[in-house]
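Since the structure comes first, as structure tokens, the remarks are kept for the end.
Every protein chain except one is present and positioned as in the full complex.
Note that the chains are named A and B in the order they appear, and that numbering of residues resets to 1 at the start of each chain.
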Amino acid sequence: MNAIALSTEHISKHFDHFVAVDHVSFSVRRGEIYGLLGPNGAGKTTTIRMLLGLLTPTSGKGAVLGFDIVKQAEAIRQRVGYVSQKFSLYPDLTVAENFNFYGGVYGVSRAALAERRADIFRTIGLSGQDQERVSALAGGSRQRLALACALAHEPELLFLDEPTAGVDPISRRGLWDLLYALAARGASVLVTTHYMDEAENCHRLAFIYRGRLVAEGTPQEMKTQQMVAQVVEIDCEPLDAALTVLRAARWFDEVALYGALIHAIGQNVAEKISPARALLQSKGVAVKSAQVILPSLEDVFIARLRSVDVDDPISE
Amino acid sequence: MISLQGVTKRFAAITAIRDLSFTVQAGQVFGLIGPDGAGKTTTLRVTSTAMNPTAGRVTVGDIDTVRAPEAVKQLIGYMPQRFALYPDLTVVENLNFFADIFGSPRAQRAELIARLLGFARLTEFQTRLARNLSGGMQKKLALAATLMHRPRVLLLDEPTTGVDPVSRREFWDLLTEIHLQGVTIIITTPYLDEAERCTRVGLMYRGELVACDEPRTLRDGLGATVLEAQSAQALQARHAVEKSEGVLTVSTHGDVLRLLVDRAERAAALQAVWQANGITVGNVRVVRARLEDAFVLMLTRHDKT
Partner (left out) sequence: MNSRLLSIIRKEFIHILRDPRTLAIMFIIPIVELFLLGYAVTTDIRHLNTVVFDADRTPQSRQLVEAYRASDYFAIARYAQSEDEIAVLLDSGAIRAGIIIPAGYGDNLARGAVAQVAVLIDGSDPTVASTAFAASQSVGQAQSIKIVTQRLGVDVTRLGGIEIRPRVWYNPELRSANYMVPAVIGIILQFLTTLFTALTIVREREQGTIEQLVVTPIKSWELVVGKVVPYIAIAFFDLLEVLVLGTFWFGVPIRGSIPLLLGLSVLFLLASLGMGLFVSSVARSQLEAMFLAFLTMLPSIFIGGFLFPLEAMPGWLQAISYLVPLRYLLVIIRGIMLKGVGLGAFGDQVLALLILGPFIMFGASRRFRKSLE
């Protein structure tokens, strides 16, 4: 069996004069969870739609499970699952009816469906909700059902387009447990997300920005190799005052709140720690700790996007 | 500034919130968190006068929301979860419309709108149709519209859902500005790193307030230690210790294991289990607790009782 589940070579998509995807090349191995990260409109969804044969690439080529994305879209669709951004479920149908319908359109027999339904619903936490109407389900349950429907035909590759937008942390953990279990069985997953803590869950990931793939690697590689700047994490109080003081000092390229901490990003930050401490304390801010840390994925992400903007400003 | 006393809201067969009581002091940023269907949106709606509670009393600035809804509406700005502006109007037309609704005087309007546009960094997009704005810009426009009548209280229902990290940062910068002007804010969010930035957090579950405190206190008063470890076989490593003594929850994040244990000394015992199972796990260390850990732990405990 081929070890590569999906690959693209310089794939591009133009809409009129707008370049949505610009020479993107990447590959996903079997059993791998691969994350595509990027702001809204960066080209993530367009990329997925090309891989599914919904859009024809303007140039470049791609293969999914060994099939050409342009010529063999039918064969691809039979073997992959897709959960789109919108919950694509029928609100007037019950949970079981939705599942059976999606299984049915892939030609799964009724007997097999009943068995899989029990199985998947148990893992995904939908047991006992078979007869509930989808319109009455909470957002998290809907999202789990959407995933269950995409799994009804046991796809070898799963495309998830922002599967966890608006889903609470507990449901999100359940979802990821399921993805890991799938990957362990040899299925591959391509997932787009906005949650940086979620991106850490991926085996490998890529940043996509303005249609281009600007960085790729494991989460660890991203943090250690992709970041030219360094990060100081400051635990202090009150935060708002500290933020104002540090920004006004202009010692760092960026000063941002990160949860209840401040991340100050810049060059040679180690030397700036003690002056920063002194400055904050002189303004009445109590500093508990300040140290250079490995940047978070969010830091890397934002720094990387900023550098793209600096190198190639948007001409408008 | 805001006070809920024994508030219950029932819809036909469902009780969305049950005997809910809490107060929000003036100038606070109060974060409401909790799983889907916990009652966060309903709480905001009864506070915003969009809905009347089935039982109990809600006051905003000491004004009863049921008895004097019009007076309350002057005090609050409510931003619902769904984009509630008109996609086929431009940015400025939308703001003008809201200015009309709130009866803001013509003379000051141009200046007010210019100020809000500048505040939301939307000045250069003012003639763009709202539907052609990015998700993050739509949220900022909605926020600007909500601020039109200079409310003293802001009620924001998941304003950053579906917004990318860059826009999320910008949105929070705006909220910080508003907060510094002394406006009281209640915000619901599924992002717990955002909840860490609130001055106070309420955790809702099944229509009830399970915990309510400063994020720091919630996090530090966890009553558990967080361990992180690294392993190429993270999934197996997790299964091996899931049922071990003292282990409260385990989650995997790529090759990182995150364990909540009752005390740090458990690490040695865990290593032994992994070794016995032939799983290599390295770099076991104690890490700072996050609000998410507190959240997961509290809800698991709540479910058990």
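Going forward, a contact is a pair of C-beta atoms (placed from the backbone, for glycine too) under 8 Å apart; a residue touches a chain by one contact, two chains touch by 3 or more.
Please read these numbers as outputs of a predicted model, since none were measured by experiment.
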Partner chains on view for the chain not depicted: A
Which residue of A:Phe26, A:Tyr102 or A:Phe121 touches the chain not shown here: A:Tyr102
Among A:Leu89, A:Leu126, A:Ile208 or A:Leu305, the residue in touch with the chain that has been omitted: A:Leu89
Hidden partner chain, residues of chain A it touches: 52-55, 74, 77-78, 80, 82, 84, 86-93, 97, 100-107, 109
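By definition in this document, only the chains that are shown with their structure count from here on.
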Centre distance in Å when chain A and chain B are each reduced to the mean of their C-alpha atoms: 21
Chain B - residues contacting chain A, complex: 33-38, 134-136, 158, 161-169, 172, 176, 179-180, 190-193, 196-197, 215-216, 235, 251-256, 290-292, 295-296, 299
Residues of chain A that touch chain B when the two form their complex: 38-42, 138-141, 162, 165-171, 173, 176-177, 180-181, 184, 194-197, 200-203, 218-220, 239-240, 243, 256-260, 298, 301-302, 305
